[in-house]
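Take a look at the structure below.
The complex is shown incomplete by one protein chain, all other protein chains being positioned as in the whole.
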Amino acid sequence: MIRSLIYSITFHSLMIILTVLSLPFMLREPVDLPPIVSVELIQISDKTNIPFAPKARKIIEETKKKEDERVVSEQAPPAAKAKEKPDRIPLPNEKKEEKEIVKKKQNPEEIKPQIRQSSEFEKKEIIDTNQIAALIDKAKEIEAVKKMDDNKITQSTQKNSFATGLTLSEEDALRAQIFGCWSIPLGLPYDQDLLVRIKLQLKKDGTIMKSEILDHERMNKPGQKFYKVLAESALRAVRLCQPLKVPPTGYDKWKELQLNFNPTEMLKG
Amino acid sequence: MTLKTNLKNILAIVFATLILSACSTAKKTGDLDGDVYTGKETVEYLAAGVPDRVFFATNKSSLTTASRATLRKQATFLRKNKNLNVTIEGHADERGTREYNLALGERRANAARDYLMTYGISGKRISVISYGKEKPINAESSPIAWSQNRRSVTVKVN
Partner (left out) sequence: MKKTIYIFLINFLFFTNLNALIEVDITRGNLDPLPIAVSPLHVDIKSENFKDLKVKDLGAEIAKIIEKNFRNTGLFNPLKKEAFVQKPDIAHLKPRFEDWRLIKAQALVTGKLLVKDEKLKVEFRLWDLTAAQEMTALAFTTTPSNWRRVAHIISDKIYERLTGEEGYFDTRIIYVAESGPKSQRVKKLAIMDQDGFNTKYLTLGNELVLTPRFNPTNQMVTYMSYFRNMPRVYLLDIETGTQEVVGNFPGMTFAPRFSPDGKKIIMSFAKDGNSDIFTMDLETRVVERITEHSSIDTSPSFSPDGKFIAFNSDRSGLQQIYVMRSDGSNVKRVTFGKGIYGTPVWSPRGDLIAFTKMHKGRFYIGVMRTDGSGERLLTENYYQEAPSWSPNGRVLVFYRETKAGNKGEGFSAKLWSIDITGYNERRLSTKTDASDPSWSSLLSK
């Protein structure tokens, strides 16, 4: 009787000690999380394929009209617009911001380029709806990476993360940026294993010098229409995302980059 | 032959008791016994005291005791009117797929026909047609309406 009482007491106190010890860890984790979240948020504000909210669409159209008039009178100034792009994202600054949680709210405004100024409504909307999603997605992603390790669906999981030469947050930043640019072709069959690998050669500012689909001969084979469609969508995503959010340093490591586009998970979802 | 009828009678009795015992437990709500219609609404008459239709349970084509009684009256009526031919129209409620309901209506009409035949009415005098869910007598979407629509109706031809 007494013995069991002693057992019980020791056990319980052990449990309590364990709980107390582990609590700080549990508390610490959320503190670690936000920076990653902020990364995702920044990227999403750059998302290009948004189903416009009616209001936002109106605003866009209004600007378009203005744009239109200008075009008519001045005759197509596309070069000027193209130039805007590289300046649009102040890369080095941004890197810092990613690490600072507090600043994240300012980001959308700071990045806002002239062209998009009018579409603020749209942006805010996105941030709101994705805030939660981003959190959830983060968890999913980690899971997904793990899963892939197990199943060896993709060829190169070991090369990912640390081993790639990109830090986790750097890789996440890049990944999240492309997520936003990639319109997955909705008609694709979800039960086929479709994977498109694109090799990129990048400039220091993240613009693309060359993009190459690694199995491009497959694109024009009969019966590979889905593959072709997927490959084209991946190329569109990369082009839309230019300049890519690459780290400020270590150009030699990432001047060549391979992106593996696999929509299976999304299409199944 | 007598053996057969005896057997049939015994079977009928057994069946009837089974159904009766089932009835005692089944909930009787208004004109429904289980989900078989027992009321008089929508019912027409071939002659005084001879109802023209019998009702069925959902997805079923078996005759209830009441249905048998009705059909026996019809058999008596038909025996009296030897030159009369009839068509039995089988129907289903709207709560099934169209094609299956066509088959179900046919099965219900034939259940009635078979019963009339066991009471000595020649099969030649009885044709059947199924309308499935196409011709509801009560167009409402309600359990009572559905029960009134699950029916086979004996119609005079000439």
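Some observations on this one:
Letters A and B mark the chains as written, and numbering starts fresh at 1 in each.
Quick note on the criterion: contacts are C-beta pairs under 8 Å (C-beta built on N, C-alpha and C of every residue); 3 or more make two chains touch, one makes a residue touch a chain.
Just so you know, these numbers come straight off a predicted model, no measurement behind them.
If you put the missing chain back, the residues of chain A touching it would be 28, 32, 47-52, 57, 60-61, 64-65, 67-68, 71, 76, 78, 81-82, 115, 137, 141, 144-145, 148, 154-157, 159-160, 162-167, 171, 174-175, 178-188, 199, 225-230, 232, 234-237, 239-240, 252-254, 256-266. Taking the complete complex into account, residues 59, 61, 94-100, 102-104, 106-107, 109-111, 114, 129-131, 134-141 of chain B touch the chain not shown.
FYI, only the chains that are shown with their structure count from here on.
Separating the centre of chain A from that of chain B, both taken as means of CA atoms, is a distance of 68 Å.
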